[in-house]
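Before any comments, here is the structure.
Note that one protein chain is taken out, while the other chains of the complex remain in position.
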Amino acid sequence: MIDFGYTINTDRQIDYDANDHRMSHFILSREPSYNLCIGCGSCTATCSAGNFTDFNFRKLHLMIKRGEISEVKTKIQKCMFCGKCLLVCPRGVNTRNLILTINCAIDELKL
Amino acid sequence: MTFDLFVLPFFLGLIFLLVVLGIKYSRWINALPKADILKIRNGIFSRKFFLSIREIFFESLLHRKMFKQNALSGWMHMSFAFGWFMLIVIGNIESRVYSGRHVNPPYYPIFLKFFVHDRKVLPFEIYTVPGFFRFSMDLMLLLILSGLVLAFIKRQHSKWFGYQRKTKQTEFDRFALTALWFIFPLRLLAESFTAGYYLGGGFLTNSLGWVFSCFLPVEYLAYPAWWAYSIALGAFFVTLPYSRYMHIPTEVLLIFLRNFGIKTEKNFNSFSEIEVNSCPRCGICIDTCQLNTSACIHDTQSIYFLRSVRQNEVKQDVAFDCLLCGRCQEICPVGINLNAIRIAKRKDIQTLTPNSYSYLTPNQPPIVDVVYFAGCMTHLTPSIKKAMTEILDVTGVKYSFLDADGTVCCGRPQMMAGKIDAAQQLMDYNKTLIQKSGAKTLVTSCPICYKVFKEDYNLNIQVLHHTQYLWQLMNENKISLKPSEKTVVYHDPCELGRGSGIYEEPRQIIKSIAGLMSTEHEKADALCCGGSLGNVQINSKQRNAIQKDVLDELQKFHPDTIVTACPLCKKTLAKGSEAKVEDIAEFVCKALQPTANKKIRKEQFKSLTKAELIGLAIEKL
Amino acid sequence: MKVEGKRLIWKDYQKEIAEDKFFYVRSCIRQTFFPGSEWAFLKIMKEVLGKDVYENPAHTTCTGIGYHSDIVPFDTTMTVVARQFALMTEAGYQNLVPSCITSFGLYTEVMETWKHFPEEEKKVREYLKKATGREFEVPKNLAHASDIIYKFRKQIAAKGKYRLINKTTGEPLKVVEHIGCHYAKMFPSKGVGGAEYPYVLTGMVEDWGGEVIDYPERRHCCGFGFRQYLVKANRGFSVACSKKKFESMAPYKPDMIITNCPGCPMFLDRWQYVISEMEGKTYGEDGHGIPVFTYEEVAGLILGFDPWDLGLQLHQVPTEPLLNKIGIPYDPFKKYLGKNGEDIGIPIKPSMLNTQ
Partner (left out) sequence: MNKKVVIIGGGIAGMEASITLAELGYHATLLEKSHSTGGHVQDWYQLFPNRRPAKEVLTFSELRMEGKVKTINDADIIEIEKNINDFRILLRNGKLVVADAIVVATGFDLFDAHRKEEYGYGIYENVITSADLEKRFSEGKKILTHGGAVPKRIGIIHCVGSRDEKSGNNYCSKVCCVTGVKQAIEIREMLPETEVFCFYMDLRMFGRHFEELYKESQEKWGVNFIRGRLSEANENADGSILLKVEDTLAGKPLKMKVDLLILLAGFVPSGGTKAIGKMLGLPFGDDGFITPKDEHTSTNLTDIQGVFVTGSCTGPKSIQDSIADARAAATQVANYLK
């Protein structure tokens, strides 16, 4: 092995087929409204935790859908569960149950 | 003769029951927290003790609450409980009188008529001692049988007894129930047959016995009947500890402990266990639950939840499918702490990753007399914020708007989800802020926040919901309001009403400036708007269904305004309401009399806090 | 894959390529990367096809690298390009043949600019006049050297000694064709076969007996991209691009890669070594790597030129396995002998790539 003074960049691309979709399926089976998000971002805009951190529920939710779940566990901890997102969601996504279910998924799927 | 083989089923059954109860109860009591055990020590033979006995008499025997709700159902329960109790009492005395012994084997009084049938009395002879006993014994039996008849009718027409839905019974409960139903008809038969042969009964058994004896070989039928009676009793006793009838003995224990001041708090402990076992599964909680009446959810109500707790198979979706509105708790005839138990269980079944709010670092808020905490929900109903700040400005009180730029949640939602640790972190943060502010009063606009500030923060300052604070300001003439012709209905928020017992202040305020109309469900009986954060399971359709029914009731008499005192209620109701929905703060703000010095005060106050803000931003405590 | 579908598209992208009389301009970097290639091109044109190819030693860079690295402004570029045109005009030629893909793209860009903005051309003519006193005509025909080889691919095949066929199995060799980005991605109509499914190399491979494989990352850049490899800190990105392609083509088990750009063969060849030395990952059968060729080298091999004259010893990935497959004779001992037999020294053996 030789040190060339640079390394091979890792791909930013989401490799959908290679990703782990168990969490996504788990959530959908427990909270049907999971599929209703249209990515408007209202939840994130009003989020109490988002007011202090980079916690972005819209994106978290989307990343789970894409199977990009490496950061979910650490990110989800920032949620205050206050429910503002639930009140603003135009599609009636049951955001609070999503949060709970994501937690369950992390636990039950040993993620 | 003082013994016969047939008593065995009863006798063994009784012993079994007593042993099981003995073990269970001692386990539970030993498992209680130290503090609670101390309470018991102090409780025994204190005033509380006798109060409990009184309560047991009125509730467990006479079922007063039941009567209040529905006479038929009351009678049914009373006849069983009281009648049976009296049978035992009178029976014991009677057997002593006959035997002349002070101690008799426990089965003796029960089967007295089998052992003693030598003295003949006339059907309605009550002036002689035996006559009196037999008369009253038969009377009690009749009383119970009347209840039994009602019980049969109830199976078909539960509506007459004030039950909208039938409870889904387990097989085991059905078995116990059948055993129970057989006991007294069999006693009636056994005694009648015996009486029919020996004429040793009272007005009921004798006459019935005579009738039987005309066409039945009663002398041969009596003995088997006594066997059957004994078996029925035995069967019932054996099944009791594992069926819903466990509530009969356990409720007595519960009443004592509760009066001693023991209750379920954050954790599910053995007292909660006792409460769970005291649930008679009457199903009243099903009828009162709006998930049932509005949203067609029939399997998550307290009765089923408690059953799942007792059977150790709590499901997350059941545990979380509850508005925590507290209506069932309010009406529960046994007075079980339903909300507390559910929340405690939510905590237990959860295997959630711990939250971390390390990103929250409290800085120095301005030093003030009053801290105003709007709350998350209020930030989505800015009109309430605006109204409150305007009112506070008018009063000229030195206050600060603690969460003016975005709230850190009060912790109550986490708590309702059973995430106590997470809630604690948030509470610690807010608590530090409030304490640093040096305020003597905390005013919040959100009942959800209010409840947790009041009950769990133990801030040793005055904690008020703005309804209370506004009422206080009015009484101190800090604000003067001009009355209007408006007609108003008031919607009690769950957390403020049932949750915190605040019913009067808002009504007083409204009455003083507008016409308050009453609604079908009010105060402790008030409906939940459906927006509750307590339930994480129901979908928006179900929420809307609940909200619609509530609105229909509130708007029944076309009020000008629906006033409530909770941002979440306001937001939920406003969605579908034709009448204007206002928070009481807005309502008051609109009625404010313009005061001359309003402006000046505002200025003074503003400049003051600004200066402080700058000063205090630098030096931290 | 419907080839007829591709043929439909190829029909729409037929460009005019001159018959003869070419003015050849070289690439800045090829002489150092694969010096045999341009030599081979001239040899094939002059000796095999008997064409008139002229090159003027006074010609310079087209400024492509500088231009694409945002160092040289477009006005300067246009003027330099104009000078090349002037040299061509002075030599009495009208058909410009750049050896470099980037030059080809740049010449096209300049000519298109002038077509749409004549004032630019006017301006440049003045610049050039003032600076050098030269005048020029815009080439009548601009074709990349690979276009020329493409045009005469059949003659080459006819005159050829070998075909791209595995002599033991008789199967056509599986060939990955890689087109330089600046060939048609900027001006699809200027490339044979267009930008999405270019035909220029596919045509050669087909007629020389090979079989082109179409793999998912076929369109992807080799990673050369001047900004990437010129700045050391960015080279990781350059390697990543090549790696993406290798990963994508590997399942198809290609025997060789053929390219028409100065940079691509360089990087597809050298990065295989780098990847192997960084991650121990090698491609191609038994760790030989996938040999990478320029189209001139391949044409040369077809025509039976000596592999070492073609400069195949400068390849990092050993080419011998392929030569064996086709059955091209070579003298392993002459591999590292330079002109008139002096030893040019044997390079250090890579630790991962299997060079025998």
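Each chain carries a letter (A, B and C) given by its place in the written order, and its residues are counted from 1.
As a convention for this text, contacts are C-beta pairs under 8 Å (C-beta built on N, C-alpha and C of every residue); 3 or more make two chains touch, one makes a residue touch a chain.
Note that the structure is a prediction, hence the values are computed from the model and not measured.
In the whole complex the chain that is left out makes contact with A, C. When you scan C:E126, C:E196 or C:D309 for touch with the missing chain, the hit is C:E196. Where chain A meets the omitted chain, the residues involved are 12-17, 28, 32-33, 35-36, 38-39, 58-59, 62-63, 65-66, 68, 91.
Residues 1-2, 5-6, 8-9, 194-197, 214-219, 251-252 of chain C touch the missing chain (whole complex, contact as defined above).
Here is the rule we go by: only the chains that are shown with their structure count from here on.
Distances from each chain's CA mean to the overall CA mean are smallest for chain A. Between the Cα centres of chain A and chain B there is a gap of 39 Å. Centre to centre, using the average C-alpha position, chain B and chain C are separated by 85 Å. We define each chain's centre as the mean of its Cα atoms; on that basis chain A and chain C are separated by 46 Å.
Residues of chain C found to touch two or more other chains are absent. Residues of chain B found to touch two or more other chains are absent. On the side of chain C, the complex with chain A involves touching residues 232-233, 235-237, 239-240, 243-244, 274-275, 277-280, 351. Per the touch definition, chain B reaches chain A in the complex via residues 316-317, 320, 350-357, 359-360, 376-377, 379-380, 405-409, 413-414, 417, 419, 422, 426, 531, 533, 536-541, 568, 571.
Of all residues in chain A, only 30, 32-33, 46, 48, 51-53, 73, 76-84, 87-88, 92, 94, 96-97, 100, 103-104, 106-108 touch chain B in the complex they form.
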